[in-house]
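All remarks here apply to the structure that follows.
Here the complex is missing one protein chain, while the rest keep their positions.
Per-chain residue numbering starts at 1, and chain names A and B are given in the order in which the chains are listed.
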């Protein structure tokens, strides 16, 4: 399996020089954008692998923490680059898109692929309930600054809008830290896989030094290619007649989460549904409760102006409906191919909406 | 049972000549409207019976398909007639109303009647979950063209609004076809009744010819009486001081679905809850995922202009809340009389809203 899959993804490293060459020679923006996008996929994979290797050297608890914290590093890097460029709309779009891609696309494809092979697949219901309520809390929280912005529309982010966002970010981060404590310390049994031990075929073991160096090198590469990617994003939208929200929600989000989505789907195909769902939903939670508020706090140091979580109305509704649907579809602890179809269908329909309604 | 019920419904055939006479003699619109409405109830019943008889000659799979496809023929006929008359608002109102009537009124009365007789009634939870998530997907999908219309309000349906609706219709129909495949082919066990075989007391068996001729004749009658009904609808609204949305959501919807609602309630009273719920929810799903998109595609040939699924805001919210409520109330596989009261109460309250808020 591994030996079949690996060549495919590793080959994408070839797009690093291609993207750089295209950028230097001022090729058309979409060409640069999609080359950079493809080049980030294997880099993200590398970040994931090195984090896992590092986690192998720590205890279970710290390992879980490491995985949880670095799991969305590629998304974070892309978002920070866009933040520095002042592209707040694109940052928010890529965050929302990453959640939608995980909840609907990654989980949907995993259900579909797994369901075709195994008819029905069972998994741990308890963890799903925790994930669902965390996601609902996240989406409810994100509604509030967006609602504030809509209701007090005229000004360019007043004093109190900024304060509301800072306090909210602190509340969400507190919730996230307690969630890690709950997951790792007090109730790890809630997140156990059903039956089968989740002993993956660990290929080789890296040394700590190798893991650390790889992590740092891959992160630098990711940052560099993200710069290329984000630099070409707006122009790409114009050339292809797509809004920057659409580019952010669909393309940036899929690129940032590609490595994890592939893992989730691979696990689904191996009938390891608990791992598959854990990756897809865990990643959504992290983006909403860790990456998003962290970006708000960081923006006061890094960006030209504070990032406020004022998502466009349509995206908030899309997020809310997706969370409710995912909770309903996944909530009974048994998946099949048609559940996959349902999730993918809604992803496609939401994509249509974003394509046709530029202002959302 | 059958011999008590039948006289009641068959007698309504008498309203066919009554309605035609009233229309010819230019009687007041409400008289024409309600006579035509009553006359459609037994015709719809006839369509249902002949479809069932035809289905008896095919295998289970094709039979299920027949039932699923022709089950809402009366609704479809009424909607097509209104479509040809260019009454798009009334078409949408009757679709939304049919869903509400099935989800809340038919299921509510079935729970109430069954619950009074049997205290608690159990049914298959797995199928309820599939139905609920299908309905949620349908409602989410219908939000999108409505949102588009609200956000880009000025123009009279631009190029991109039309395209969005066509693509959405295709996506919904694809989802519906895969749902039939799931239901009939890969997971029929999900939709089995609990325990008791659903062998109804089949009175007599019709010949294929009789079934086919009855189906065609009843459909023609339905179309004819629908023409009378729809022709008098707007004028009836004016005379009674009701908006055309209210007429569509309440009266047209109840008339179109009367035959099925009666079946669902009869099954509830016989403690066959799985059949009862299957009829009520199955019919809602069909309207949302088959009739509605089919009407959009048909409107490009039949109607004066393309039908777009831009439901008024209030109806979308009503649909969404009803689906969530129905999923919550019915979701645990056990019904009682008070669950029936809950569903009926919300139907009444939504009716009040539509009566008092003409613009929704």
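General observations
By our rule, a contact is a pair of C-beta atoms (placed from the backbone, for glycine too) under 8 Å apart; a residue touches a chain by one contact, two chains touch by 3 or more.
Just so we're clear, the structure is a prediction, and the values are computed from it rather than from any experiment.
Summary of contacts with the chain left out: across B:125, B:180, B:239 or B:325, the touching residue is B:325. Touching the chain that is not shown, out of A:134, A:262, A:291 or A:357: A:134 (per the contact rule at the top).
Only one residue in the set A:9, A:144 or A:223 touches the chain that does not appear here, and it is A:144.
Chain B residues in contact with the hidden partner, per the touch definition given at the top, are 119, 314, 317, 321, 324-325, 328-329, 331-332, 336-339, 341-342, 345-346, 348-350, 352-353, 356-357, 359-360.
Touching residues on chain A toward the chain that is not drawn are 125-126, 129-130, 132-134, 136-137, 140-141, 143-144, 147-148, 151-152, 160-161, 163-164, 167-168, 171, 174-175, 178-179, 182, 186-187, 324, 327.
Basically, only the chains that are shown with their structure count from here on.
When the CA atoms of chain A are superposed on those of chain B, the rotation angle is 120 degrees to the nearest 5.
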